[in-house]
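Each chain you see keeps its place in the complex, though not every chain is here.
Note that the chains are named A and B in the order they appear, and that numbering of residues resets to 1 at the start of each chain.
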Amino acid sequence: MTQPQKHTWKTKLHEIIYEADTPAGKSFDVVLLILIFLSVVLVMLESVSTLQAEYGKYFYIGEWLITIFFTIEYILRVISIKKPSAYIFSFYGLIDLISTIPLYLSFFIVGTNALLTIRALRLLRVFRILKVTRYIGEGNKLAKALKDSRPKILVFLFAVMILSVIAGTLMYIVEGPEHGFKSIPVSVYWCIVTLTTVGFGDIAPITALGQFIATIIMIMGYGIIAVPTGIVSAEMAKGDKPKPNAQKLHLNTQVCQNCGAKKHQDSAKYCHECGYSLHYE
Amino acid sequence: MTQPQKHTWKTKLHEIIYEADTPAGKSFDVVLLILIFLSVVLVMLESVSTLQAEYGKYFYIGEWLITIFFTIEYILRVISIKKPSAYIFSFYGLIDLISTIPLYLSFFIVGTNALLTIRALRLLRVFRILKVTRYIGEGNKLAKALKDSRPKILVFLFAVMILSVIAGTLMYIVEGPEHGFKSIPVSVYWCIVTLTTVGFGDIAPITALGQFIATIIMIMGYGIIAVPTGIVSAEMAKGDKPKPNAQKLHLNTQVCQNCGAKKHQDSAKYCHECGYSLHYE
């Protein structure tokens, strides 16, 4: 499979839908992005009962138009790739399918609430499009700093959890169900609400001892909030320094038509995963 | 337009009103600053119904005195500049106009509430005056650190938004309108209230599953709050190091009388935008 490909309508389509290096590919992504946002806004507006009562009909029409577009897009994605199964069973392939079918299903099943949920998953599709351009933006650095400090953050979160369970149990015994601390899970929930300095106030200690323990939890939360910040700060400060042996590679948005592999270098001629030609004649 | 200007009353006036390098110019700025603050305090006090009932008359007189002063200032600003349109249609020029006319309009229109809003915009004028002295203060460094880390912060805020929409939709389905999560937009609002650790408590999850999801959102918010802090910290730590090739330029507060350009160097003789002479004979 090493001979250059023919510029058939399939490879052309693949280039437009999966990649963003050509003007047509870029335009397609922009249109898709707008439609995704529009569709999510529609889902949100439909949930507002006053708007649904008045403009429900227009929402319904808009919803159908977007669903039809997404259906066509889905079919084209399946057609233009060499191995359709590689797309269909990929993470984004499943989200594309799941977020498109609920409207069709609503003809047969009546429970609209559950269908509504699934449509909101369309928002996840945004990440696919952004993924394409992330090598250019700052998102890459940010994701790296978060990823590098993940083990530290996990250890830290684990300690916070154990602390919350112990403090929550203590509050359950001190305040008891009569002051809103109905059970240990609820007390632990309250404890996390307090430690993270969110503090809803739907549950609040009333006894003097309960308030005293709450004070200690809050002071600890105050000191503890410093830890994840310190971790990420240190990681980002490191990340800003140029690495002596690192070499900047210019990655493009090409996707192998055969296996779907990404992150090809600008100078790459063949897919680094399957050896399929990336050049078109 | 390269011959030195005459020291006419217009150039003198320009120097006083637009610049802050002469004693008269400085005094004018200080007086203006005080009047702006006074006028904003007046607007605030007027809104307190008990104070308005008792001292309303004095507020009215004070408001008129300040408005007349600002009117005169506005006219002088228009007169003293060579190209009045450059000032009138600039950002601050429009704010000056908009924040001065509501009292005059109140003779013709009755809706006082809307007028009140506009008067509060006067506060934005404070930034014009502070802008003049920002090259000396620490504000410059701060603004630079924020500006440099803007792309990172935007990427981060975008991720927070998408997270909020998905988590908000989830909470709407789990808790539903009967527990205060009236619609998806309201749920997203609650989600941001929780992620930012504000936690008003006007809406709070009641079901066990809702409280569990809330816990995850809060723990994420806890970890996420570290990111903008890390970004700015790293940026500020960088900012404190002296740059080897940077050269300190002493900028003054002179404003070109012809085109309104700013940021002239101390040694500059002609405007770097239009070539108009900055020196007076």
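Convention: a residue touches a chain if its C-beta (ideal position, glycine included) is under 8 Å from a C-beta of that chain, and two chains touch if they have at least 3 such contacts.
This one's a predicted model, so the numbers in the text were calculated from it and none came from an experiment.
The complex in this file is a homo-oligomer whose displayed part has 2 chains and whose full count of copies is 4.
Everything that follows uses one rule, which is that only the chains that are shown with their structure count from here on.
To overlay chain A on chain B by their CA atoms, one rotates by 90 degrees, a value rounded to a multiple of 5. Here the spacing of chain A and chain B, counted between their Cα centres, is 33 Å. Residues 151-152, 155-156, 162, 165-166, 169-170, 172-173, 177, 182-185, 188, 194, 197-201, 204, 208, 211-212, 214-215, 218-219, 221-223, 225-227, 229-231, 233-234, 237-238 of chain B are the ones touching chain A in the complex. Put simply, chain A touches chain B in their complex at residues 40, 43-45, 47-49, 113-114, 116-117, 120-121, 123-124, 126-127, 137-139, 141-142, 145-146, 153, 157, 160, 185-186, 189, 192-193, 195-202, 225, 228-229, 231-237, 239-240.
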